[in-house]
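Complex shown without one protein chain; remaining protein chains in place.
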Amino acid sequence: MAKKGITVGIVGGTGYTGVELLRLLVQHPQCELRAITSRKEAGMGVAELFPNLRGRIGLKFSDPAKAELAACDLVFFATPNGVAMEQARALLNAGVRIIDVAADFRIKDVALWEQWYGVKHACPELVAEAVYGLPEIHRERIREARLVANPGCYPTAVQLGFLPLVEAGIVDIDRLIADAKSGVSGAGRKAEVHTLLAEASDNFKAYGVTGHRHLPEITQGLSAIAGRAIGLVFVPHLTPMIRGIHATLYARLTSKTDLQALYESRFAQETFVDVMPAGSHPDTRSVRGANSCRIAVHQPRGGDTVVVLSVIDNLVKGASGQAIQNMNIMFGFHESTGLEQLPLLP
Amino acid sequence: MAKKGITVGIVGGTGYTGVELLRLLVQHPQCELRAITSRKEAGMGVAELFPNLRGRIGLKFSDPAKAELAACDLVFFATPNGVAMEQARALLNAGVRIIDVAADFRIKDVALWEQWYGVKHACPELVAEAVYGLPEIHRERIREARLVANPGCYPTAVQLGFLPLVEAGIVDIDRLIADAKSGVSGAGRKAEVHTLLAEASDNFKAYGVTGHRHLPEITQGLSAIAGRAIGLVFVPHLTPMIRGIHATLYARLTSKTDLQALYESRFAQETFVDVMPAGSHPDTRSVRGANSCRIAVHQPRGGDTVVVLSVIDNLVKGASGQAIQNMNIMFGFHESTGLEQLPLLP
Amino acid sequence: MAKKGITVGIVGGTGYTGVELLRLLVQHPQCELRAITSRKEAGMGVAELFPNLRGRIGLKFSDPAKAELAACDLVFFATPNGVAMEQARALLNAGVRIIDVAADFRIKDVALWEQWYGVKHACPELVAEAVYGLPEIHRERIREARLVANPGCYPTAVQLGFLPLVEAGIVDIDRLIADAKSGVSGAGRKAEVHTLLAEASDNFKAYGVTGHRHLPEITQGLSAIAGRAIGLVFVPHLTPMIRGIHATLYARLTSKTDLQALYESRFAQETFVDVMPAGSHPDTRSVRGANSCRIAVHQPRGGDTVVVLSVIDNLVKGASGQAIQNMNIMFGFHESTGLEQLPLLP
Partner (left out) sequence: MAKKGITVGIVGGTGYTGVELLRLLVQHPQCELRAITSRKEAGMGVAELFPNLRGRIGLKFSDPAKAELAACDLVFFATPNGVAMEQARALLNAGVRIIDVAADFRIKDVALWEQWYGVKHACPELVAEAVYGLPEIHRERIREARLVANPGCYPTAVQLGFLPLVEAGIVDIDRLIADAKSGVSGAGRKAEVHTLLAEASDNFKAYGVTGHRHLPEITQGLSAIAGRAIGLVFVPHLTPMIRGIHATLYARLTSKTDLQALYESRFAQETFVDVMPAGSHPDTRSVRGANSCRIAVHQPRGGDTVVVLSVIDNLVKGASGQAIQNMNIMFGFHESTGLEQLPLLP
């Protein structure tokens, strides 16, 4: 039976994943938000920073040092990378469960993580315990997890898109290509020149072709499914919109299958993955604000290349919505509780 | 006591007010949507046209001729102007209540309406009966109305913004100025060159300075409050965004008052009008997707000009959300039922 | 020696390639624009339709039947597909040279053209004569051409990007991938719902995965270079900006080369192709309004996949600017005359 309700804390709620967690938690019937911390904004009302929450949340940002996080059932880390690993041990010891929306516990190979993130890991021993929070793959382990590593935005769209192909073993896994496009909110709520409207609007560009931190995360996930190391070229692009990721995935088919049936069957029981009818082109706005991944699968001109189109809202299924989904699983709530919002169109 | 549930129909649901009504009705706990008509799209699944509704609505567009609208408790007209007036009489005779989201019943002076809308009115006798659906002014009459004329988007933002000043009789009502800016969804889901992204993006312009259909609607509303004809200059502008209206209102103060207190007191009981703290600048995104009007009042440099900033989402408080609010009032539901969605930020 | 000056006509100048031709021709020192035709807008001043031209062009749109095109040295067709093929023969007979900015003469295989464009070709005998106007490949033939088929926007970005690889014979040409992203002006100045700002803004989607008319055009061009049929998967996407194409190209390397040197050397003499320094990510705005293709070449993580980033302004190097470049070549002007405008940044 579902637990009646839980108390929740958020560490570092002043970014986009933070405000999105707030939007979803405020509308969640079984959560009581106890504390949201911010060193910089301590004392300021949350709704002062995020006026969309006016009238719906009375809470103020609290000093991390004074917040009673240890009394919560669950704490979300909506912090920059490197914060959760410093505080996780103490909270777990206090019996608090954790969902890290940042990247500290995503990569099992600690040396690899340190290489990509450029810092020494503060608690490598917890990395092994952490469960990678992609429910469509790890639902059962999430249920019991104390510590969930919430997936990155690109990794969610790319892994869900490739999943049926890799599981079925019908593509050349040495040469996968993921051409991914993201809205600028993926860069976070940080003062930077390159994501100013005057810079990023009416403009399109690739970035990180040489290497992006989400590459090892995707590779780890798909390799685990394949049973051996996969080869992936991953090219992210910045597109002039606020929310949304569109991943266009390419693979060479090594055997024949009914691709549409394969995808429909794989995700038939998944509330938050929607396989579109054959011939579809999902648009990112069709998932704007919703915890949904829409996927279409194509085999252009009957050739041996499969093209998968996978779209998510990077802040929802790609971050905070998936975190709520993980919370629902961890605490025995219905998986879609608090996640029923319909996308905004237009 | 609240009625247990009602059956609802929508005439003409293929535009933006239609899809927004659908989004809100699908999430409303006390409505059963029976029919949505479209001559052009009859037979097509609603979710095919509006993929944000996939998995949440099974209904197809039905032929207007065959739709059993007369069996509904309530019918919304989300049609172009001139359609509701042709069908209202028959539905009312069948005992159906009506909310017209278009403009057929907004102007009491039928000759004036005909002059601005360029057609002969098909049922002038119903115009007198129709109640103008701005709940913050006409709540009691809406409760009993058979026929509600849902206000236009600009008129909602402008009237709510001027309301306390005109009611208090403290401004020169002969010379009101409303400088209003709208996102392009206000132009509807119509194939037109001037609202193409390539035309309207990275661009800003005024339009209709000579005269706009919302001018007589605003004038009628404010004159009724003032008790005599007011004078208004209304300049609408097209701004490169999807949703949102920002009305910047100017009036000359004729007597001294605590403007902040006046506004806070006037709207203290209104769930959907939020008076911002003194010195605020509400942004349109703070109401994106929500049935809310946020207002700030300024008296720049202590002069005798009052400046009011009033923002709404043109498709929600400016159209379909206000229609749901009116429905809630008409049928005795709690006024905010189905309207609790939080704005999406960013 | 350069001819002193020529007279020019434009057929069908009310679309985006038309206004862009006008912008460039007005600033070209060796052209006199004699006539611009439009059946629909005949009699209207060009600057009334396109206010950016106010004060710089006095011409009115003229009736195609009455325009004295036969007296011009050169006529541009900035028309929908299917118009140029009806009028080309008569103009050529009158000694007029032609640049068709549309697609009537791009595909040498007339049956293939008819299959993709869905109409019977009106003058197949001219198809053979027409020269494909990509100067970086066909400069010498363009010089003498009576009839130039100006390339499509995607084909320009994709062919220039793949050119050095295919010429050098160092990639697997059976399995090329072009993932291309275009601003909405590529869809033209046509009243359509899907390119409205309210539809296309804050949104991203693929389209035409099953097949796009630019596929046979690109395939024809690259196959000619390779000396045999190449295999290409081409996925176009719509991105929420006005101008710009970003083509991300993938190929498997079959032998080792210094890719940076290969590209720099291939385009060393080309004014309008700019090979960026190693490690670069060109953005589309860096060519906004300019007749330029900027290219970067990458070999991610030293693997065997080459990734080429190729950006153009779809209306300039992808259409009207390239047409002016072709004109300059045809009439012996300096190739960059009238094409020196710097991109607008921001």
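Labels A, B and C are assigned to the chains in the order they are written; within every chain, residues are numbered from 1.
In this section, a residue touches a chain if its C-beta (ideal position, glycine included) is under 8 Å from a C-beta of that chain, and two chains touch if they have at least 3 such contacts.
Quick caveat: nothing in here was measured; it's all calculated off a predicted structure.
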| item | value |
| --- | --- |
| Given A:135, A:183 or A:282, the one touching the chain that is not displayed | A:183 |
| Residue of C:243, C:298 or C:317 touching the missing chain in the full complex | C:243 |
| Hidden partner interface residues of chain A, rising order | 16, 183-185, 187, 189-193, 195-202, 240-242 |
| Positions on chain B contacted by the hidden chain, ascending | 175, 177, 179, 181, 183, 198-199, 201-207, 209-211, 231, 233-235, 237, 239-244, 246, 248, 250, 252, 279, 281-285, 288, 298, 300-301, 303, 305, 307, 309, 311, 346 |
| Contact footprint on chain C, counting only the chain that is left out | 16, 19, 23, 26-27, 50-56, 185, 189, 201-202, 242-243, 274, 276, 282-283, 285-290, 294, 340-346 |
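Please note the rule applied: only the chains that are shown with their structure count from here on.
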| item | value |
| --- | --- |
| Averaged-CA centre spacing for the pair chain C and chain A, given as whole angstrom | 40 |
| Distance between chain centroids, defined by C-alpha means - chain B, chain C (Å) | 45 |
| Residue numbers of chain A (touch at least two other chains) | 201-202, 242-243, 282-283, 285, 288, 346 |
